[in-house]
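First comes the structure, then the notes that go with it.
The complex is shown incomplete by one protein chain, all other protein chains being positioned as in the whole.
Note that the chains take the letters A and B in the order they are written out, and that residue 1 is the start of every chain.
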Amino acid sequence: MSQEVLEKPSAHPSAKVYLSIAAILTAITVVEVAIFYIPAIRGTMVLAPVLLLLSAGKFALVVMFYMHLKPDSKLFTAIFTAPLVLAAAVILALMTLLGAWVL
Amino acid sequence: MEATAATPDSLGSSSRLWSWITTTDHKRIGILYGATAFVFLLIGGLEAMLIRWQLMKPDNDFVSAETFNELFTMHGTTMIFLALMPLSAAFFNFIIPLQIGARDVAFPRLNAFSYWVFLLGGLFLNASFLVGAAPSGGWFGYANLTSIQYSPGVNIDFWAMGLQILGIASLAAAFNFIATIINMRAPGMKLMRMPVFTWMAFITQFIIVTAFPVITVALVFLMFDRMFGANFYNPNAGGDLLLWQHLFWLFGHPEVYILILPTMGMVSEILPTFSRKPLFGYPVIVYSGILIGTIGWGVWSHHMFASGMGAAADTYFGAASMLIAIPTGVKIFNWIATMWGGKIRFTTPMLFSIAFIMLFTIGGISGVMHASPPTDLQQTDTYFVVAHLHYVLFGGAFMGIFGAIYYWWPKVFGRLLNERLGKLHFWLAFIGLNVTFFPMHFIGMLGMPRRVYTYSAELGVGGMNLAATIGALTIGFSTLVLVYNIWHTAAKGEKAGKNPWGAATLEWAMSSPPPVYNFSVIPEVTSRLPLWTVGGMNEIPDVPPEPIHVPGGSYWPVLAALGLVGFFTGAIMHSLWVAIAAAVVLVVSVFKWAFEPFEM
Partner (left out) sequence: MSTAAIGHYTSTGQDTRKIAFWTFIGSECMLFGTLIATYLSYEGKSVIGPTPQEILNIPLTSVSTFVLLMSSLAMVLALAAVMRGDTRYSKVWLATTAGLGAVFLGFQAFEFTQFVDEGLKISTNLFGSTFFVLTGCHGLHVLVGVIWLATLLILSARGKLGPEKAMNVEIAGLYWHFIDVVWIVIFTVVYLIQRGPAA
């Protein structure tokens, strides 16, 4: 099967969608910084997971929508996800092997 | 530039120096890689000869301890980064586009850039000899021997920056080949119809893309410690010396799969051709390769069993390392099954490939022994490991590459290498390497450590060391036989047609050497073995029915490479103006490159 032209890229979102995402990103950042300043949370075991979850949300939004990964071909998702997972594994492995979990 | 039937092939046309310097043709770049890597192979071999000469008897004083350190460091670094990897790259370059039915790689100028950066990086590394400061910290440069405190000279700077430069070359090439293999396959060339060599090369590129960034960071940390007083490997500041070991081996273990997978691919092409039988279990071999590449990421600390990581880490890494023997073993059985019941022709490439199976298995067995932490505690840092690594890298990787040289030589140069000389080369190499490296298993078990410039007669390993040296001389001589063969057949060798071996894959479907445009029409394949299958592919006429556009050359890649390596040269000279001037050359070249009209 011969493909003579490039696949038409899936329709890009409108400016409105982009602005909404930007608003969400801002809101999440505000929440993150706010959480940082709440004494009841800072210095507890709760801070890290909550912040990591929120940042993961921002990360996903930018990658899926600004970098257009979600509507695009799964090929790009595969090319990006494998090294990403590997990098996360390296971070966890290195922290474990170098004794970073207990201070 | 329009090419028609009248346009000479990649070799014939302008062999003027300038056309080679500005070439963007993957076939020429492949030849450049091969020739350069071969010269570095000889240099690395010379370093090995000197090592063996020093070690042939106890208490020898042929070279000093410091010189010996430089010799084994440069031997390892040269063989891995300047010989083995670039020889594989030579084949990636020449063969992959032909095997997938493409006219070139995705980014021809980036391809040229990779070659020039490699050449200049190799020269940079070896320039250290000219200033009497060759790297001396081992090819693995453990911290904090490599700190400015314990290695105050520029030896380690040459090493770290040299590797950094070479890493850039490898990474650029990896992006290129991945894009090429994913997107430039001929119609009908589904992924599971690609030749195994292309598949193994494909997997290798992904390993490069993920592993080289890690060593890049490790080397940046080292250079910043040395040049700016950073503390990454400074125990006094709370730094952990094991950080270097982890980062190095996180790269270093995937690196050995980078070294062996391409050869496994080469052998997977040669064995079926000379068995007159398709490769047994093609999908399994592909999946095993993918498994090896993936699991290979999870075993790095088996190089660190003696560093005190604790029982949990030791257990995990030991188990994972043993696990990886499984996909490797599967391939070995598949290769044997390929030959079983086949009509075997014992040509030179076939001999090298059969020897590869045997010798790599021997190396694999000693490797599995190292996978057990308690056993490894006796073997590590002894000659037992030297035996292991040379069986897999020489008996394995290099023997396979020699086979590939004989196999693809007629396609590249249009003439066959001499068979009798080839067989002489083979037997001398085979005998030589076994005489050199088999005794090292015993030398190691008897307690001779690695990387020592001499040893006492009381250890009782003098006789075996002498034997090893004689074996090394045999290996050296065998390589000269190959050099003679090349020289002898350059003018008088038997001319090769399209498919002198009667092989099955696309690279044998056009003249030898191929025309500059590779295929007169784009192939369309319906089979994994297009030349062995009736109706397996369309006919490729000798003359293109329509003019074919072939991109011209460019001088921006070589200039950019000069700028890049010039920057590091300025850094090692501690000369700001050289570094800045070179950076300007690099930036200008990149911009000019980006805006140069270059039509694929």
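Criterion: a residue touches a chain if its C-beta (ideal position, glycine included) is under 8 Å from a C-beta of that chain, and two chains touch if they have at least 3 such contacts.
As the structure is a prediction and not an experimental result, all values here were calculated from the model.
Considering B:33, B:92, B:139 or B:232, the position touching the chain not shown turns out to be B:232 (whole complex).
The missing chain lies against chain A, touching residues 2-7, 12, 15, 18-19, 21-22, 25-26, 29, 32-33, 35-36, 47-48, 51-52, 54-55, 58-59, 62-63, 66-68, 73, 75-76, 79-80, 82-84, 86-88, 90-91, 94-95, 98, 100, 103. Where chain B meets the omitted chain, the residues involved are 106-107, 171, 174-176, 178-179, 182-185, 187, 189, 209-214, 216-218, 220-221, 224-225, 228-232, 236-240, 243, 247, 250, 522, 591, 594-595, 597-600.
In this text, only the chains that are shown with their structure count from here on.
Chain A and chain B have Cα centroids lying 36 Å from one another.
Those residues of chain A lying in contact with chain B across their complex are 1-2, 75, 82-83, 86, 90, 94, 97-98. On the chain B side of its complex with chain A, the touching residues are 182, 187, 206, 209-210, 214, 240, 242-243, 246, 250, 297, 301, 309, 313.
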